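Omission of a single protein chain aside, the complex is shown with its protein chains in their original locations.
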Amino acid sequence: MVQSAKAIPSTWCPGCGDFGLLAAVKKALIELKVPQHQTVLVGGIGCSGGIHNFLEINGLHALHGRLLAQAVGVKLANPELMVIAAGGDGDGYAIGMGHFMHAFKKNASFLYLVMMNETYGLTKGQASPTAPIGFEGNVERPFDAILAALSQPVPNFVARTFSGDPKTMTKIIVEALRFNQEGRGFAFIEDLSPCITYNDTFKLWREKVVDLATLPGNDPSNRSTTFRQYLEVVESGRIPIGVMHRPATVSAEVESLELKLLPDHIGPANAGIELSEENLTGYRKLLASVR
Amino acid sequence: MVQSAKAIPSTWCPGCGDFGLLAAVKKALIELKVPQHQTVLVGGIGCSGGIHNFLEINGLHALHGRLLAQAVGVKLANPELMVIAAGGDGDGYAIGMGHFMHAFKKNASFLYLVMMNETYGLTKGQASPTAPIGFEGNVERPFDAILAALSQPVPNFVARTFSGDPKTMTKIIVEALRFNQEGRGFAFIEDLSPCITYNDTFKLWREKVVDLATLPGNDPSNRSTTFRQYLEVVESGRIPIGVMHRPATVSAEVESLELKLLPDHIGPANAGIELSEENLTGYRKLLASVR
Amino acid sequence: MSAPAIPTADRSSQTGPAVGGSPKELTDLAVLIGGQGGDGTLTVADLLARYFHRRGLYVYLSRNVLSRIRGGHADSSVRASVDPTTSIKSEMELIVAFDAQSLELGLPELAPDGLVLYDSSSFHSDRPNAIGLPFATLAGSQLGQPIYKNTTAYGVVSYLLGFDPAETRAVIEERFQRRSPEALEKNLKAIEIGRKAAAEHPELAQRWSVAKGSLSGYRIMAGNQAVALGFVVGGGRFFAGYPITPATEIMEYLGRYLPSMHGVVRQAEDELASINMVIGAAYAGARAMTSTSGPGLSLMTEGIGHAGAAEIPILVADCQRVGPSTGQPTRHEQSDLSHLVHIGHGEFPRFVISPGSIEDCFYLTIDALNLAERWRLPVILLLDQALCQNGTSTPPFDLNGLRVDRGKRLSAEEVAKLEAYQYYKFTPDGSSPYAPPGTPGITAQVTGNEHDEFGHVSVNIPNRNKMMAKRMEKLIHALPELPRPRTFGEPTARIGLIAYGSTEGPVREAQEILAAKGTPTKFLQIRTIFPVLTDTIVPFLESVDVAYVVEHNYTGQLAALLRGAMPEHHKRIQSIVKYDGFSFRGPELVAALEGRKNGPVR
Partner (left out) sequence: MSAPAIPTADRSSQTGPAVGGSPKELTDLAVLIGGQGGDGTLTVADLLARYFHRRGLYVYLSRNVLSRIRGGHADSSVRASVDPTTSIKSEMELIVAFDAQSLELGLPELAPDGLVLYDSSSFHSDRPNAIGLPFATLAGSQLGQPIYKNTTAYGVVSYLLGFDPAETRAVIEERFQRRSPEALEKNLKAIEIGRKAAAEHPELAQRWSVAKGSLSGYRIMAGNQAVALGFVVGGGRFFAGYPITPATEIMEYLGRYLPSMHGVVRQAEDELASINMVIGAAYAGARAMTSTSGPGLSLMTEGIGHAGAAEIPILVADCQRVGPSTGQPTRHEQSDLSHLVHIGHGEFPRFVISPGSIEDCFYLTIDALNLAERWRLPVILLLDQALCQNGTSTPPFDLNGLRVDRGKRLSAEEVAKLEAYQYYKFTPDGSSPYAPPGTPGITAQVTGNEHDEFGHVSVNIPNRNKMMAKRMEKLIHALPELPRPRTFGEPTARIGLIAYGSTEGPVREAQEILAAKGTPTKFLQIRTIFPVLTDTIVPFLESVDVAYVVEHNYTGQLAALLRGAMPEHHKRIQSIVKYDGFSFRGPELVAALEGRKNGPVR
């Protein structure tokens, strides 16, 4: 065996919600039997963003807020890789907001996991975009990432999980990764992952979560009804979790970006580039188009 | 009269949709009787972003995609100013996406006008985030800014207008600016403003637009029903326009950012800063808090 | 498809009676075509360029447009010469003016015996050397569409310069072959209309003829095209960018055929996304590039630093335009150099490579890709608007001897034989062996935090010192592999000239003028901006009394860089700058140099 980068002990505070997600990801990867060397985790910057160090897979520690752009780059360069992006809510919804909204549009088949704790853990507890009014002087209404995700009519996979329930989380992560494996596009999971040091919401959230699947008429393939049900739950003071969007069927048309661009799954990183005539066809055509 | 910057002749292509919006803004400002010197237009970069040059008000030509951040800065520095941000869809929904989504959250009382033409006019017709699939090789589903706006539960003003109908547009702009004047928060108007050079959709759009107000049960104060009706119209192949969100009543609580932060409307730019005892109170308190 | 023939028997259109004797044969001429954006000036210039090109002449085609889509002044100049030329001609033999402003703006550039042709359906001029013909009216009345005024004007010019009718026609066919048969027909008719009107005009006897050149196999190419071609040949397969003048064409060219070669070309949501997509793709093992101009470059600052720290090989092409800030998007400048040499917080190695010609754009793009992967760091290809967009006669590229050098990239078999795989392994030259994610048996960690050899975050002090040195010393170990400068001119000259990028053209023209005047010079064209190849520059500086660094910016950025790197030679390094948005012309540069002979520097 070639010795290479091993998982290192976590640097998180004992009890951090992120441990729940870490465990669920590990279980999901085992269940799916994807070889470690074919999995890439692109981490954000933040407590949560360090997760790639604690797993024995390939890691790319991105810049703060840029993990989605880097993850898309990885996936399009080599569509054979299983790609997971994972980071914090500050990383994803503050500095990363532009890429976040565009990730739905781009619709490349990878999984984005946000460890949502309403705060910037690593910089010591400031309000993140999801922080409630009043938290650390916050006066802005919290950003709702699930509604934002639901708003864009692209057949992505959207869900919310809770670190206090790692079993359901594992199930949903497995579903999301299968969705990716089938080349059906982008999967987004917001995990409610309390920061026990700066915003310990474990108890509060445990009381408040409601799985939308338990509501009558729930239909994750219908954005309108989900939007309405979600708002109703929120207005009743509770927190919706569960699968928020799951396209009805495998669409006949190819929807995922990597399949549209690279239908035979050979991409920039796994194509040959030596100077052979075959690899010069594009050059010849381009040259011919020059006056 | 002090001579100062005058409006200059427009540099737009004859027939550009942006002329409709320019005319409507002019009329709205006249109707509202806001003095020119108290109005600031923050322009984006793009054909549309040059609009500040063609109006006789104060102009701040921002960086590409940064007009909303600059506009918030202007408004919070001097809440007495009437602030309008105006730019293109590339500017606003591509490079500006992060600030766009955060503008709803911040909820400062200014108006954001997007001249939506599905393309990057000034850089010669590439697909913008709202371009339909197939336009200039675009493979991504178009971004829906109205749905994104509706997704965030903040009592903002949201509307869509059409440059082919400047009369309605004027009315809606007046309403939006009044909303701002009353300190009720952020107003967003997406104007369908065809680029006659690279994407002449005037005819197409004229045929397709449907004012949501004409639909039975329309209630711009209810996000759920609007979301549903909007999706229905879209699914029927038409384009919803009109007022998309208008909060039911003036909320009892102050909701706009500048009123939360500067309740007496005196801000950083119109406060005295000379070295008087009064202006040193914050210094004294801060100093006292140092060990 | 049948298109009307240009009567080849019409001798008058070939050699017709010249005013004051037989037509003067020109071996180096220039035509300036000016009008409002939308007048089709670029088309006229393009047609002329195609004609000259077919006649075996060197062509240099430059344009001056505004950052708006229609209206506003726009002009184009076409230079054609028997000898190689890569600069704008100082004096124009012919100016074609579609509006009054273009005539006024053009006049200062008119050669003493030059002529202005203007559209008399648009305005009137009393200038003695200006001749009006109603281009728009002619096209309007005879073709029903005044828009053909531009091809009509081309017809007039073709008459005046004694163009070969068959070639004149071939140019139109070449240009409009992909349009509708109707467009082709109308354009061919427009030429006829123009030629006829010229033949009938009393003052418009053919006054010049154009020498025939001997070029063959050349193409009129701009730097952006050559970079795209180099990228494809050099194994580049991933491109992400965001539209920005004058860089957009690289993305557009690549978008045409790269996707058919397992390549990916993406227009991203912004420059932050482009550079980070490129980083992700390069991490995964693709040769990846983005291209941009000043504002986009500034936004990429953090990403470039990430590539430097994390040791991910990327290529960033910067097509410099006029700054600061949004500046003048369509105009020429070389003012990002200092920014790039120092770009990013903290310290990390980067190479800044600058081609001086279109060919150089092609070959150095390939080199840059190889260097990036060999040294695992960001490489910046420093271009400029004139280089990127001006059409230039370019010889065929020679693919022999080119190679795709993947540096220390390991195959799966090589990896299997390793004891340990470490992404940041310490090695004598600072560059570590690489295997892409997906290689069986290994996993790797890659990060912009300080890290140990395995890529795990480390705060260990000796490790920090070693990792800094590992990265930074690449700048020393790579020196012998970086593109060498080129020297032009008289080896024994005591006056030196130094420049980079498209300034090569004007400098070489200035050298010729100076040589003709008896002042020999030698010119060092710098191709590696950073790290400064002092071993190649010091001997040059030592061999001259003074070296004028010619560049397009205010502060003399290259001169400052060289002074800082070789302070012991600072007295010899003199700065000549221009920052008005336009390239130097040869004689203008000569004047600037001559004005400098006494005292130094601005």
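Just so it is clear, A, B and C label the chains in written order, and each chain counts residues from 1 on its own.
Just so we're on the same page, contacts are C-beta pairs under 8 Å (C-beta built on N, C-alpha and C of every residue); 3 or more make two chains touch, one makes a residue touch a chain.
Computed from a prediction, not measured in an experiment: that's the story for all the values here.
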Just to confirm, in the complete assembly, which displayed chains does the hidden chain contact? A, B, C
Write down which of C:A166, C:A420 or C:V459 is the residue touching the left-out chain. C:V459
Looking at the whole complex, which of C:L188, C:A240, C:L254 or C:A309 touches the chain that is not displayed? C:A309
Given the contact definition stated above, which residue among C:L61, C:A136 or C:L299 touches the chain not shown here? C:L299
Touching the absent chain: which residues on chain B qualify? 1-6, 8, 35-38, 40, 42, 50, 52-53, 56-63, 66, 69-78, 80-81, 98-99, 102, 261-262, 264, 266-271, 273-275, 279-283, 285-287, 289-291
Against the chain that's been left off, what residues of chain C make contact? List them. 66-67, 293-295, 297-299, 301-302, 305-306, 308-310, 320, 322-328, 331, 333, 335-336, 338-339, 341-348, 447-450, 459, 461, 464-465, 468-469, 471-472, 553-555, 560, 563-564, 567-568, 570-571, 579-582
Contact footprint on chain A, counting only the chain that is left out: 11-14, 45, 47, 61, 63-65, 90, 94-95, 97, 120-124, 126-127, 129, 137, 197
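Everything that follows uses one rule, which is that only the chains that are shown with their structure count from here on.
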Looking at chain pairs B-C and A-C, which one is connected by more C-beta pairs in contact? A-C
Expressed in whole Å, how far the mean CA point of chain A lies from that of chain B is 30
Check each residue of chain A and list the ones that touch at least two other chains. 98, 102, 261
Provide the list of chain C residues touching at least two other chains, using ranges where the numbers run on. 269-270
